[in-house]
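Shown below is the structure under consideration.
Note that one protein chain of the assembly has been removed; the remaining protein chains are unaltered in position.
The block that comes next holds chain A.
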Amino acid sequence: MSFRLQTTKARASTLKLPHGDVPLPIFMPVATQASLKGLTYDQLRETGCMLCLNNTYHLGLKPGQAVLDAVGGAHKLQSWDRNLLTDSGGFQMVSLLELATVTEEGVRFLSPHDGSPMLLTPEHSISLQNSIGSDIIMQLDDVIATTSPDHARIKEAMDRSVRWLDRCIEEHKYPERQNLFCIIQGGLDLELRKQCCEQMVARDTPGIAIGGLSGGEAKEEFCKVVDTCTGLLPENKPRYVMGVGYPEDIVVAVALGADMFDCVWPTRTARFGDAIVSSGTLKISHKVYADDFRPVEEGCTCVCCRSTDQGGLGLTRAYMHHITAKETVGAHLLTIHNVHYMLNMMKNIRQAILDDQYPAFLRKFFSDIYGGDKTKFPEWAVGALKGVGVDLLADS
């Protein structure tokens, strides 16, 4: 890994993984069940994606560990020759399953099919991720909502996550080809986060994730946690903020020193007919786009927006309006655009950092979204960026 330190805490670096180098900072699209929502992997490659996500919970259920072992892992299953990251499955347990309870042994839950009690342990999670063969695997952690008022429970979750990390490291069969990331817990309590960082860093995993965010906490709190954690983490390891997020969250978190992000929002919102553009999102199904013959975003270099002269498809908002929510192809095309938008934004962020122009990038970014009206800039972003030496409200 190589880093270049810049003003703010933003970092540009290169993450070397078994299936190719990944430029950081990066956004990782989520191919939940081993496919990115209707796209072929050549279409995903075309967006420039070097690293995408699969979900352990879903692959554990379909196709299941036996099939993954027989086929030779998730890369072979989906014919993806670039990098994969898998989560631990713990998040889905808690967020999707009613009556899931966490014990020292693991997550107890009722089988959604027949209601019989089941137990997911750190060992199970790692064994499954070993079968999946992803380049980055995540420890099983004790996930609770950051907004939980129960301080004792948050502390317990933090301590337990550390203990589970030890069990994960113990169980991990292929540390030479699969990089196990720890997950910092501790809710919104900065003191707990500090303790957690200290203990996790001592375990020397190849990368570090900041977990438990993107759960509806106030953005100010989110920024404080990221800022606190990155301040304590070693410079030479990638920092992954899980489940984040919207473009605004990402550009701020990068300034606070985070490197990796994932979120289903860009692909999910595409299926609902929303296109991500530099001014925010366009609800393509709205009638104002019915006769709008401009590309989804002027100047965008994705295959949908590029004109036919430039080797693109020359798709218009009018046609996207015509097929969105009516043809699955509409969802495929908007998914391509949105993923491309996110990856291109990350590319621009990286370039701005390398050029030492990140503060200017941030000012332009927020100005584009809010039509140049500084009074509309969100306070949390202004405040968080001030903390790392960027005055968003200054004239650029």
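One rule holds in what follows: a contact is a pair of C-beta atoms (placed from the backbone, for glycine too) under 8 Å apart; a residue touches a chain by one contact, two chains touch by 3 or more; residues count from 1.
In this section, contacts and distances are computed from a predicted model.
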Which of "Trafficking protein particle complex subunit", "Pre-rRNA-processing protein RIX1 N-terminal domain-containing protein", "Ribosomal protein L35A like protein" or "Queuine tRNA-ribosyltransferase accessory subunit 2" matches, in UniProt, the chain that is not displayed: "Queuine tRNA-ribosyltransferase accessory subunit 2"
Contacting the left-out chain in the complete assembly, out of A:Arg108, A:Arg153 or A:Lys364: A:Arg108
Touching residues (missing chain, whole complex) on chain A: 33-43, 46, 57-58, 60-67, 70-72, 76-79, 89, 92, 95-99, 106, 108-109, 111-114, 116-121, 124, 127-128, 131, 290-291, 293, 303-304, 308, 313-316, 318-319, 321-323, 326-333, 336
